[in-house]
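Of the protein chains in this complex, all but one are displayed in their positions.
Chain IDs A and B follow the sequence of writing; residue 1 opens each chain.
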Amino acid sequence: MASTETARPMRWYEKLAHPGQFLVWSAYLIWPLALASAAFFVWGLWLALFASPDDYQMGATVRIMYIHVPNAWLSQLVYGIMAVAAIGTLVWRHPMSDVTMKAAAPLGAVFTTMALFTGALWGRPTWGTFWEWDGRMTSTLILLFIYLGLIALWAAFEDKLRAAKLVAILTLVGAINIPVIKFSVDWWNTLHQPSSVFVAGGPKMPMSILMPLFVMLFAFTFLFALLQILMMRTEIVSRRISTLERRMAMEPAA
Amino acid sequence: MTPFNAIIRRDIRLAIAAGGDLLTLLLFFILVGALMPFAVGPDKALLARIAPGITWVAALLALLLALDRLFKTDAEDGSLRAFRNAAVSMETIVIAKLVAFWLSVMLPLLVAVPVHALLLGMNLETLARMMLALLAGSPGLLALGAIGAAVTVSLRRGGLIAPVLILPLAVPILIFGIGAVAPPPAPGADRAAMLFLTAISLVLVAIAPFAAGLALRMSED
Partner (left out) sequence: MTGFMTYPAHFAVRRLTIEGLSCTRGGREILSGLGLRLGPGEALVLTGPNGVGKSSLLMCLAGLLDHSGKIVWHGQGEDDRPGADLHFLSHLPSLKPHLSLRHNLEFWADLNGGDRALIDPALDEARLGHAADLSAGLLSAGQVRRLAIARLLVAPRPVWLLDEPTAALDSQGDTWVGGLIDAHLGAGGLAVIASHLPLKLSEKPRTLSLGRRG
């Protein structure tokens, strides 16, 4: 009755975004991403642990940065991806946007937790305490709370379609708020270290430290892409199962 | 009477009819302040120093308690659904409801701040700054709260989850709200904080009707 779909072949971007097609083409990405991530991890960890010098001030603790910085970067990248997907959900009402948002939230929370944890490990020898109300650590902690709130909101809804729209609204409100939070926290505590990797006029760090940092950045970003795709595939399959279950509950014998 | 005023009038009438709720809320607000000396000891200097923070947190908690009522009762009795066919847009309705809520909940809390001042030993100047900061910051807090309440309106357990969503986002208001009251660490910092507080509050008030209106429309099907 409703299936007035003609046999017109899908355009490439439709294929890209159709949940069923996504399951097909994303399958080809899993192994390459896993291998790329693993290779970069091996290379990056070797550089970070053996082939780079101790910092003249921080000593060997500088090596924590090679894990900390990529996680901190991902904690923000993931939120950015969620915010873009939220626009997709609200404007185009595309199911893949919903799936992207839902899959990204727990990953974002994990990367943010890792950033906080490694930050605390670095803080112990540097500040003499695991937790310091330093500007960056504080903003990251609040970001973690926002992620956890969004995950809780996802979990609270029975109806996942409605959940997607409402989570999207809150994600965007959060996206507007995050710069304000950063600004206010920095104002509140001006003790934070100024950003030193991407400053205008070129990085101040020596190449021997930058190199492992960038390799690790790639390693973690590939890891995220891999996990994101796996989570999205799981989500699509679990949605199909629940659709089937609902249909079974409706009709006694189809 | 315009639809806008009709909503304000109805919600204020409802608040007066359920006057006991407001008294309970005020009692809660004052109790949070009164408990602090037991929590940190009756050290007057310490209490006076942390008094603005206590008052802000108490106001935030009281707001969170009251927020559950903002859209929930209208959702439960079908009014929210009927709002969709009102002569005005959902955004207008949200603004009117926020005005009514501010007048019937936030204003009484503001009036109760002197009790905190008395219990916690704020001097007159701090009290005046405190009330001014609350005046500037409370619309922003309410705006955030409205978004949280709207997003969770269709949940039975919404009253539990909304605070978890709102609190992290309320950090800037808290920071600048206290910055505007506490003795400034640098000259002029308190004035800057007051300006930031007002600016953030205005932006949130501008966003909230759209975000909450959208959430309410999407919750009702």
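We adopt the following convention: contacts are C-beta pairs under 8 Å (C-beta built on N, C-alpha and C of every residue); 3 or more make two chains touch, one makes a residue touch a chain.
These numbers were taken from a predicted model, which means no experiment stands behind them.
Of the residues in chain B, those that touch the hidden partner chain are 1-3, 5-7, 9-10, 13-14, 17-18, 73, 76-79, 81-89, 220-221.
Everything below uses one rule, namely that only the chains that are shown with their structure count from here on.
Of all the residues in chain A, the ones that touch chain B in their complex are 90, 142, 145-146, 148-150, 152-153, 156-157, 162, 165-167, 169-170, 172-174, 176-177, 180-181, 183-185, 187-188.
Per the touch definition, chain B reaches chain A in the complex via residues 144, 147-148, 151-152, 154-155, 157-158, 161, 164-165, 167-169, 171-172, 175-176, 179, 193, 196, 200, 203, 207, 211, 214-215, 218-219, 221.
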